[in-house]
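Submitted below is the structure of interest, expressed as structure tokens.
Missing here: one protein chain of the complex. Every other protein chain is in place.
The first chain written gets the first letter, and so on, giving A and B; residue counts start at 1 in each chain.
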Amino acid sequence: MTDLRFFDRAGPYSLDELAALSGARLSDAAAGERPFSDVAPLETAGPQDVTFLDNRKYVEAFVQSRAGAAFVDERFAERAPAGMALLLTAQPYKAFARAAQAFYPAEPVTPRVASSAIIDPTATVPADCDIGPYVLIEAGVRLGARCQIGAHTVIGRAVELGDDCRIGAHVTLSHCLIGARVVLHPGVRIGQPGFGFAPDAEGPIKIPQLGRVVIGDDVDIGANTTIDRGSGHDTVIGPSTMIDNLVQIGHNVVLGRGCILAGQVGISGSTKLGDFVMAGGQAGLAGHLTIGSGARIAAKAGLMRDVAPGETVCGSPAVPIASFMKQVAILQRLAKKKDGR
Amino acid sequence: MTDLRFFDRAGPYSLDELAALSGARLSDAAAGERPFSDVAPLETAGPQDVTFLDNRKYVEAFVQSRAGAAFVDERFAERAPAGMALLLTAQPYKAFARAAQAFYPAEPVTPRVASSAIIDPTATVPADCDIGPYVLIEAGVRLGARCQIGAHTVIGRAVELGDDCRIGAHVTLSHCLIGARVVLHPGVRIGQPGFGFAPDAEGPIKIPQLGRVVIGDDVDIGANTTIDRGSGHDTVIGPSTMIDNLVQIGHNVVLGRGCILAGQVGISGSTKLGDFVMAGGQAGLAGHLTIGSGARIAAKAGLMRDVAPGETVCGSPAVPIASFMKQVAILQRLAKKKDGR
Partner (left out) sequence: MTDLRFFDRAGPYSLDELAALSGARLSDAAAGERPFSDVAPLETAGPQDVTFLDNRKYVEAFVQSRAGAAFVDERFAERAPAGMALLLTAQPYKAFARAAQAFYPAEPVTPRVASSAIIDPTATVPADCDIGPYVLIEAGVRLGARCQIGAHTVIGRAVELGDDCRIGAHVTLSHCLIGARVVLHPGVRIGQPGFGFAPDAEGPIKIPQLGRVVIGDDVDIGANTTIDRGSGHDTVIGPSTMIDNLVQIGHNVVLGRGCILAGQVGISGSTKLGDFVMAGGQAGLAGHLTIGSGARIAAKAGLMRDVAPGETVCGSPAVPIASFMKQVAILQRLAKKKDGR
């Protein structure tokens, strides 16, 4: 059960309500009024809880689950334990997401300006924003409506945020324009100068970094991730892009819409990604590459060439997944042969 | 010599005292009353200092050392320079650790609440804690005895810490329960929501992250490391586990007791490690894996499968070390052949 010291729960919701808000279909329409009080994972859910099955790996846990109801694909329905109400859907994870959002809606923003916050008189801070303790907001900053700014966060000169942004504690923002509904987790660094210098016998000569970071609507950026501002062009993060923790984005990088970057990914300067590109954890992309929309870059890949739209690449140096699988298979076979097997 | 502007030194200690506290044996019992004033590395130690030899790579430095005494394994004793007192032990590094802890004991916690700290009236903060400047402690937080909270650290609603925790500056904690004697270095982020969403044509749908982070006793977590809270289950860090800097731990990950994760390791969601698992620097573990107790994952490994207890795996995709060595050898041989050699 979710620890209610940390979370505020709404509900209860009836099965009918859960079906309506998630688009799922009840296996037993007669049970529609049965109320549920929480969501929970397969292993810990009880009779009052709604759970879900999305990953074939967890079918056994589904069979054993004590959950009162579950979002599940029709093909697993017959494996359900007796008495479990089924919310049938082709997309159980998405349906569960909607239910969980209903039980745990985002906390509303309570207007406040902490007395320890320092706000430059030329900054625009709507009265419905929540400005936490020790926040620093510099000259010319413009916040949208209902923004929440976490404790100690520093927003540098002229930075702009759209409506309904949720900025965590200990974030630093400079030289950037940020869209609406953007979520930044603690320790995010946006807008510092990129890594640009010309080699010289006397020591590197730094190139002034004169671009910005432009972040689209509905972007989510993980803890301690760093995004450098452009050198002349802007660094751009497309709308609805999700970036995990400890990711490094170099100057002039452009990410399209709906990209997903897992933890510790690194993208070198001036590389451009289309829409809905996915990169697995610790993938590294060299600079000045072009990655087509819908491309998938495997975890740990070391990418040194352009990638066509929709292509999947793996390995380091990264190659198309079919080539990668062959290389792996050949190496394994040769290694066995050497063994006399 | 250690720079005493930065450290407070205790001592001196006699050889007898050093032998007693470390479990080492004096090669020359008659020298037991000889006093020593400090510990130091082989290369910089002088006649008043105690050093150690633990890595065969440094035997030559041992031979040249001017140290007055050394912790050393018996088999290297005859290489000792004339006049060096020997503290014989099968575990010189551990014995040296005990001596260094005696010369440099952890600074005691001086009770204080900085006037700039903001502590919610519903929080429990024992009078023997040290709360630094600009610390923010939210509603319902419970600190154990003698906790030290570094400057600017933010402790979110209902978080609990055990006794004798040492939390560095600029840490953010939320949705977590932390054991006793836990050390967190600057910039650690614990408890932010994990990277969970369901793909959708309209853009990803975020899954509320409803679990916690539960951290056992005696855990040590390095600077700027990030640990996400669970999605429904908890993220768990077992007791006495050591985590280096810039490590990423995804939601629902479970680490057993005494695990060691080197710098920049990344562990994806829902992967479970047994006890005493070691992972070298920049190793990456895919999600939903099971790693047995005592397994060793090499630096830079890219792990995509379960690992049996005690097994050592290397490479990306990671394979057992014997297979890895063969693969490397074969590739090298083929590359030489190609060269006509």
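Simple rule for what comes next: a residue touches a chain if its C-beta (ideal position, glycine included) is under 8 Å from a C-beta of that chain, and two chains touch if they have at least 3 such contacts.
Remember, predicted model here, so these are calculated numbers, not experimental data.
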| message | Among B:Pro186, B:Pro199 or B:Pro320, exactly one should touch the missing chain; which is it? | response | B:Pro186
| said: One chain is left out of this view; which of A:Ser14, A:Gln48, A:Thr172 or A:Ser293 touches it in the full complex? | reply: A:Thr172
| Of the listed residues A:Phe6, A:Tyr134 or A:Phe276, which contacts the missing chain in the full complex? | A:Tyr134
| field | Interface residues of subunit B (partner: the chain not displayed) | value | 2-3, 5-7, 39-41, 43-44, 55, 57, 91, 93-94, 96-98, 100-101, 103-104, 116, 132-134, 150-152, 168-170, 185-187, 218, 220, 222-224, 239-240, 242, 244-246, 257-258, 260, 262-264, 281-282, 299-300, 315-316, 328, 331-332, 334-335, 338-339
| query | Residue-wise, where is subunit A in contact with the chain that is not depicted? | reply | 116, 118, 134, 136, 140, 152, 154, 157-158, 170, 172, 174-175, 187, 189, 192-193, 195, 197-200, 202-208, 210-212, 224, 226, 228, 231-233, 246, 248, 250, 264, 266, 268, 282, 284, 286, 288, 302, 304, 316-317, 319, 323, 326-327, 329-331
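By our rule, only the chains that are shown with their structure count from here on.
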| query | Per the centroid of Cα atoms for each chain, what is the distance between subunit A and subunit B, given in Å? | reply | 28
